[in-house]
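In this view, the complex is presented without one of its protein chains, the others remaining in place.
Note that the chains are named A, B, C and D in the order they appear, and that numbering of residues resets to 1 at the start of each chain.
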Amino acid sequence: MDEAATSQALLEVKGLKKHFPFKQGIFSRNAGVVRAVDGVDFTIQPGETFGIVGESGCGKSTTGQLILKLMEPTAGEIRFQGQNLTNVTGKQIRQVRRDMQMVFQDPYASLNPRLTVRNIVAESLKVHGLAKSDLDDQVEELLNVVGLGSHHLLRYPHEFSGGQRQRIGIARALALKPKLIICDEPVSALDVSIQAQILNLLKKLQKDFQLTYIFIAHGLPAVKHVSDRIGVMYLGKMVELASQEALFQHPHHPYTEALLSAIPVPDPTKRKERIVLQGELPNPADPPNGCHFHTRCPYAKAICREEEPVFKQIEKGHYTACHFPL
Amino acid sequence: MTTPLLEVKDLQVRFQTDAGMIPSVRDCSFTVNPGEIVAIVGESGCGKSVTSLSIMGLLPDYGQVAAGEIFFDDRDLLKLSKKERRKLRGNEIAMIFQEPMTSLNPVFTIGNQIGEVIRLHQGLDQTRTREKSIEMLNRVGIPHPERVIRQFPHQLSGGMRQRVMIAMALSCNPKLLIADEPTTALDVTIQAQILEMMKKLNQEQETGVILITHDLGVVAELADRVVVMYAGKVVEQSPVFELFANPKHPYTRGLLQSIPKMDERREELDSIVGLVPNPLQMPSGCAFHPRCPLASDRCRGESPALTTLSENHTVRCFHA
Amino acid sequence: MSVSVEQAEKGTTIEDTSQPIQTGRRWIRVLLKSKTGTIGLLIILSVVLVAIFADVIAPHNPVATKAADRLMPPMWIEGGTGDHPLGTDNLGRDVLSRIIYGSQISLLVGICSVVVAGAIGLVLGLLSGYFGGWIDRVIMRTVDSFLAIPNILLMLMVLAVMGPGLLTLILVLGVTNWVNYARVIRGEVLSIKERDFVRAAKSIGSSHTRIMGIHILPNILSSFIVISTLSVATTIIMEASLSFLGLGIQPPTVSWGGMLSDGRQYLATSWWVATFPGIAITITVLGIIFLGDWLRDMLDPRMKVNGR
Amino acid sequence: MKYFFKSLLQVIPVLFIISLIVFILVNVTGNPVDLMLPETATEEDRANLIQALGLDQPLHVQYFRFLKNAVQGDFGESFRYNQPALPIVLERLPATIELAVTSMIVATLLSIPLGILSAVKRNTFLDVLITGGAVLGKAMPNFWLGIMLILILSVTLKIFPVSGHGTFLHLVLPAITLGTGIAAEMTRLIRSSMLEILGQDYIRTARSKGLMEIIVVNKHALRNALIPVVTIMALQTSTLIGGTLITETVFSWPGMGQLLIQAVNTRDMALVQAAVFVIALFVILGNLLADLTYRYLDPRIKYN
Partner (left out) sequence: NSGGSGAVGNEKVLTIARGADMVSFDVHNHNNTSTEAIHVNMFNYLIKLDENQEPQPDLAESWEQKNDTTWEFKLKENVKFHNGDPFTAEDVKFSLERVAKDQSLLEHTSYKQIKEVKVIDDHTVEIITHNPDPVLLNRLSRLGSSMLPSKYIEEEGWDQFLKQPVGTGPYQFEEWIRDDRVVLKKYDDYFGEKPKWNQVVFRAIPEEATRVGELMTGGVDIVENTPPSDIERINGNEGTHVQEAPTQRVMMLVVRMSEGNVTADPKVREAIELAIDNQAITDNILQGAGTPTRTRVTPGTFGANPKLYDKYEYDPKKAKQLLKEAGFEKGLKLTLSATNGRYLKDKEIAEMIAAMLSEVGIQVKLDMLEWSKYNEKYQGKKFDELYMIGYGNSMFDGGYAFERLSPEVAKGETDYNNAEVEKLLEQAMENMDEKEREQQYQKVQELVAADRPHIYLHQVKGIYGVNDRINFNPRLDELIIADDIELK
């Protein structure tokens, strides 16, 4: 088919959906579904950083886990390096995961408290039979890469600070020399002064190892800092996708506009009138009809309530799903 | 000059734990004037919450104020009886906490929880309490307050719960409101709503506010004055414009430079090296010296005192 | 003055400002701080030592009867002698020696049955929690069924059928108690399963066995140890109850439960026959519970050890 | 109501498994014939009896017959009483429930205040006293406590009747005996649950409102602390009923205890089966009740 087009893309996501049935009572009748991810498309080129932003619960993490096949998608297609992952299972999926890794949000929960740093990092090598006789050297090298030393090898996670733990998590992800790393809010749990250290480290590693990142965050400044292209999600859907510059300079979706406006600027001289959205994020189990955003949209018209806008390109490389793009 | 509403002087707080004595606040002094928003910033664990809990008188029983004075309306809070302090709480001094998800009691209705404080301090009857609760919820921008007062916390979103907390805190027209990271757990769009609302309420009610946060953006948006804390000590204090324009303490400077800016994009951020010190093993001298690019031998051996630079700007650094 | 990552690492400052106290030593320090924990440990240590060295310590043969010496009171009461410090029972056997030997059986029954229960419960709980689905449903319904039949009734039925004996007793206590483990461990597994480090393990391609063995098992071990400790206490009491129903350890084997149960006929006339084994049980259970509580405080990351 | 119905549905597989457990247990027993026959019976007598009882058929046939009958409430005839087993058991159920419920009340009345007190006064002498007492209560086997109570309060002080059933006074000693162990367990639980709750954010909120400590504890903390306790209490129903077996024996309480012990000892399996089912149902019912309480206490459940 169009082999040529896709062969360039590292990752291609088409119509990705994940609906969680939620259950009621002990007897567990399915009472409905949470549309955590409800039709998301994007492609990622090798070497780029793709940022995903959106409010809590909009489906960012779910998207990340779907790509890694940590859960089965309800619908949609994921192609990684040209290989369709839809029906890949068992052994094969483990093979695929060698090239895709994840860095988690909470450095406190993502490291097994009962394993030493050495074992945490070595685990992936052992699982894939990559452990050589000089396993300790391999691990040490990885630790050095993320800025930790060999004297940390035999310590347990609780003996480290959050920033250090996040480094361990990154070392673990790097161990298999993956092509793609999904960073699920890697700095949200860290102190401001430490965030910068980690962001710098991630950027450096990308250069050194030709990594591709999916960078999930709800802090826009951090996303902007690292990403080449950014997708904005709202209630399980991608509402805007553009290059970093385009998105920040000229957002087309009202939600993106509001999001940008809502960020407090750390400069008291620039206090400004902001667009304050009314209302809360609707319940993903019961999303509004039409455009999901219409309940909070300052520009909503009748059609927004009825018809769901399609996600389409309106400038080169700039996509949005809005009836009345700005 | 107005007399300050709150004056914290040389506050020291310690915790007695199995791991040993933790000196969590070591030297903290600042003032809050009526109607003023004072922001306290600093990294996790630097003692922001402990300071505010000391003002409230809500330290756990194994934590104690080891030294210092807290004047509120010319009374030294630390000398008041438990009962007198209790009567101030919720009435003249109120507090909003960081975690809206866990700060409301899950088993009581919103109405019950707001009404409780109104009845307690204002002695209103049931119907008046209800009316007042609804009025308060209205003021913090909650739609359908009549319905909300019959709901339980889990039925509300995080932003709504934080509004309820604010309504509760403001329901007795406190003179001082302590907001401990009121928006950290919220999404940006919701944070914007809450911040707008707080600003408005502060202007209407002339309430003195202590705003604790580590988001300098929030500080820049809201605060009149900023207190920067590091490792249990106040390291810099100044009006907000002055601080952002002219930070004196190397820590403050590092902090300001390490946040990614929206309007510029650099390959690499400036970051403060090293880690926040462990309260059990405080570095000698200036607690910041291991991370400070300016550190000298003096910094390692001697702890700097708070020096006044200009009328409203104090800093704790030998190099400032 | 931008400082790169490398510089940061080279600087001395990234070195942990905190030198973590060695886990082992911290435990001992905390143990000594907790009075009840220390007491518990001391009690259990002494009971274990007494059990191991019963042959050496016991002044008399625990089953040697002597009609003439029957129901002698403890030495501090008129009529007692130093030869039988805690008096004798209705067959003239030395109460102290019997208590000393009884500790062997009580501990044996307690520990072995807990091992049996723990093994079954651990495996089933792990499978149930990890795999979920029909495995979980079958196991949990079985657990519910066992929970709906009172333990003692189940034991009564089995023991009446198979006849009381040491091995049967251990097995029965084990088989009836596994549900507690299965329930708690399943719960733990369910919560640990959702933790990011398990996701991380999956994302690096670990197999199910590896995830269960390396990532989940070590993390439920602490709850496992805590339930086990407390189960030993329950078991010792349960053995006494079974003795009351005539289904406990059978003579001539000496057990505390058996002594307590036999001695109950003499509570009004010769109180010491039942009282001393009762005290032995109480103290041991006390010790175990103290130790268990302390272990729980130590092992449960949610229970922060605060205060004095 | 819908929920209740669903829960009832869920009881079915449980009862099914129970029937299997019971059937297996009963059929490893060998057969009850030996116990029913006099010491002088002949082989022929035995064979006749075995046939009369249907014990010569293959196991699965016996099981399905058993299951079919059990569903209709027919557990067979009690060998000892020559009467259908179920009515005999049901006749005894009220006395057992009376004892169990009273003991539960005693346990609750004892453990809630004690648990709260020791949590609030954590690490004080009072706390040590209460926790120590709780451990003691747990360590005392029921039968021993029962006999001691009889010796002291009945025989020596003559305050309560020794045994039997009928007046309120008769209920006191057995209820204390049975309730003590449960109370001990619950006190410990309430204490730790309370300690956990007292560290929660919303307790800090309550205090920040200036509420009196007593209201903070008894209103805000207690209600939450009871939520896990209710679950544990439900789990204790089974222990409680198990405890009646022994307590009833000691106090000669005319509940199911003696009936059941005698039935097991004489291999009166029809009676045992009926009793186990009735008890299991009662325990399950107790759990459902606890579940409802749980729902009442914790509004979060209703919503989802």
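To be clear about the criterion, a contact is a pair of C-beta atoms (placed from the backbone, for glycine too) under 8 Å apart; a residue touches a chain by one contact, two chains touch by 3 or more.
Treat the numbers as computed from the prediction; the structure is a model and nothing was measured.
**Q** List the displayed chains that the omitted chain touches in the full complex.
**A** Taking every chain of the complex into account, the missing one touches C, D.
**Q** Considering the complete complex, identify which of D:57, D:124 or D:167 is in touch with the unshown chain.
**A** Going through D:57, D:124 or D:167 one by one, D:167 is the residue touching the chain not shown.
**Q** With respect to the chain omitted from the figure, which of C:154, C:211, C:240 or C:267 is a touching residue?
**A** For the chain that is not drawn, the touching residue is C:267.
**Q** From the listed residues D:176, D:222 or D:250, report the one that touches the chain absent from this view.
**A** Hidden-chain contact among the options goes to D:250.
**Q** List the chain C residues touching the unshown chain?
**A** 63-65, 67, 70-71, 90-91, 160, 163-164, 246-247, 250-252, 262, 264-270
**Q** Please output the residues of chain D touching the missing chain, sorted low to high.
**A** 30, 34-42, 44-45, 48-49, 52, 80-83, 88, 91-92, 143, 147, 150-151, 154-155, 158, 161-167, 170, 249-252, 254, 258-259, 262, 265-267
Basically, only the chains that are shown with their structure count from here on.
**Q** Quick check on the contact graph: shortest path length from chain A to chain C, in steps?
**A** Between chain A and chain C, the shortest chain-hopping route counts 1.
**Q** Which chains make contact with chain B and with chain C at once?
**A** A, D
**Q** Centroid of chain C to centroid of chain D, CA atoms only: how many Å?
**A** 23
**Q** Indicate the residues of chain B shared as contacts by at least two other chains.
**A** 268, 270-271, 273, 275
**Q** Please set out, as single numbers or ranges, the residues of chain D touching at least two other chains.
**A** none
**Q** How about chain D: which of its residues touch chain C in the complex?
**A** Touching chain C: residues 13-15, 17-18, 21-22, 25, 28-30, 122-123, 131-132, 135-136, 138-144, 147-148, 151, 155, 196, 235, 238-239, 241-243, 245-246, 249, 260-261, 264-265, 267, 272, 276, 279-281, 283-284, 287 of chain D.
**Q** Note which residues of chain D are touching chain B in the complex, please.
**A** The contact residues of chain D facing chain B are 200-202, 204-212, 219-220, 223-224, 227, 297-300, 303.
**Q** Considering only the defined contacts, which chain C positions touch chain D in the complex?
**A** On the chain C side, the touching residues are 36, 141-142, 144-154, 156-158, 160-162, 233, 237, 240-241, 244-245, 257, 260-261, 264, 267-268, 274, 278, 281-282, 285-286, 289-290, 302-303, 307-308.
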